[in-house]
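The structure appears below as structure tokens.
Here is chain A:
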Amino acid sequence: MDFLHSILVKPFADMASAPDFLIQVLWEGMVSGVLYALIALGFVLIFKSSRIFNFAQGIMVVFAALTLVGLHERGVPALLAVPLTLVVMFFLAVGIERVVLRPLVNQPDIILFMATIGITLFLIGFGETIFGGENKRMITQELGIPTGSYIFEPFGGFVSIEQKDITAVIGAMVLVAGLLLFLNKSKMGRAIRALGDDHQAALSVGISLSTIWVLVWFIAGVIALVTGIAWGARAGVSFALEVIAYKALPVLMLGGLESVMGAIIGGLMIGVLEKLFEIYWGQPLLGGNTEVWFAYMLALLVLLFRPQGLFGEKIIERV
Partner candidate 1 sequence: MNAHPAIGPALGQPDASDDGIAKGEVLLKVDNVSLSFGGVKAITDISFDVRKGEIRAIIGPNGAGKTSMLNVVNGFYTPQQGTITFRGVERRAMKPHHAVRQGIARTFQNVALFKGMTTLENIMAGRSVHMHRNVFWQMLWHGPALKEEIEHREKVEEIIDFLEIEHIRRTPVGKLPYGLQKRVELGRALAMEPSLLLLDEPMAGMNLEEKEDMSRFIIDVNQQRGTTIALIEHDMGVVMDLSDRVVVLDYGKKIADGPPDEVKNDQAVIDAYLGVAH
Partner candidate 2 sequence: MAQTTMLDTFPKYLLLNAERFGDRPAMRHKDYGIWQTWTWSRQLDEIRAFALGLQALGFSRGDKVAVVGANRPRLYWTFAAVQSLGGVPVPVYADAVAEEMAYVLDHAGVRFAVAQDQEQVDKLLSFRETIPALTDIVYDESRGLRDYPRERLHDFAEVQAAGRAALAADPARGRAWEEGVRAGSGDDVSVMLYTSGTTGRSKGVVLTAAASVKAALDTVRFDGLTEKDSVLAYLPLAWVGDHYLNFAQGYVSGFCMNCPESQQTVAQDMREIGPTFYFAPPRVFESLLTSVTIRMEDAGRFKQWLFRHFIEVARKHGEAILEKRPVPLSGRLAYALGDFMLYGPLKNVLGMSNIRVAYTAGEAIGADLFSFFRSLGINLKQLYGQTEAFLYVTAQKDGQVRADTVGPAAPNVEIRIADNGEVLFRSPGQFSGYYKEDDKTAEVLTEDGFIRTGDAGFFEADGQLKIIDRAKDVGKLKDGSLFAPKYIENMLKFFPNIKEAVAFGDGRDFCAAFINIDLTAVGNWAERNNIAYASYQELAGHPRVYDIIAGHVNEANRRLAQEPMMAGAQVARFLILHKELDADDGELTRTQKVRRSFIADRYGELIEALYDGSTEKYVETEVTFEDGRKGRISATVRIADAAVHGRPARPHAEAAE
């Protein structure tokens, strides 16, 4: 009885008794959710346009953040370092297309997946060699991101919201909105969607495979940089970030590999749910630290019932 009570009743009673704390928990969950969503978005874009499951998305986050910080350490002003990092990410995209993707055209998916593991290993090695492996501080203030916090006192309680988190959320929203607009309205965006739909057809209407691939990997790079800045501001910049990036995997399972909206909603769901679970069930009942595995369990459960994910596209085909 007590056990059931502690699972089914007490957590909700706790939530109701301290609504200010609940708001705080939800907010924290949402901020991580936004970042999960961003990383997942990078995966989805590349998967949609080239059927490649890009294992390197996580490390690209680290690499982008490291490059930014590294450039600043070498005396480049922060606001100049950002465009420079973007240039680096662009050349990375070109390099990947030339060296890895182009020679592997028409190879089985698994080969391309292996290739992205190769890219991961390369980036780890390359990043460590140039920027070193130690933990670095994100250049938050230098980028003009406010670092204070807002205090609210709802229900006579206390909620603190950090300004850099707000910046991260707004930044992510702007990025996603721009991306959606780009994908749906622009010629290039249509080309990306077209390529995802049917390769041969895309080629036959004059879409250049290499151009689109470079573009898509570059977009993934931009997303990586934004994610890197936001996450680095919270947790510092190190290769440990990569592990957090793998949270995108359960997000993808939840949202489906091909759905942009799925990635966003899936990310937010996982962020919020894992935080709620940790605070109200994990810490009192399981001794905490459930955030490490909760998302994966959730994804497994979803897969059991909906193999295409919550928002995945059911493929309609007439044979």
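Following the convention adopted for this analysis, contacts are C-beta pairs under 8 Å (C-beta built on N, C-alpha and C of every residue); 3 or more make two chains touch, one makes a residue touch a chain; residues count from 1.
Selection criteria: all candidates are chains of the complex that A comes from, given by their letters.
Keep in mind that what you see is a predicted model, and the values were worked out from it rather than measured.
This complex pairs chain A in touch with one listed candidate out of 1 or 2: 1. Of all residues in chain A, those touching candidate 1 in their complex are 178, 181-182, 185-188, 190-191, 193-194, 197-209, 313, 316-318.
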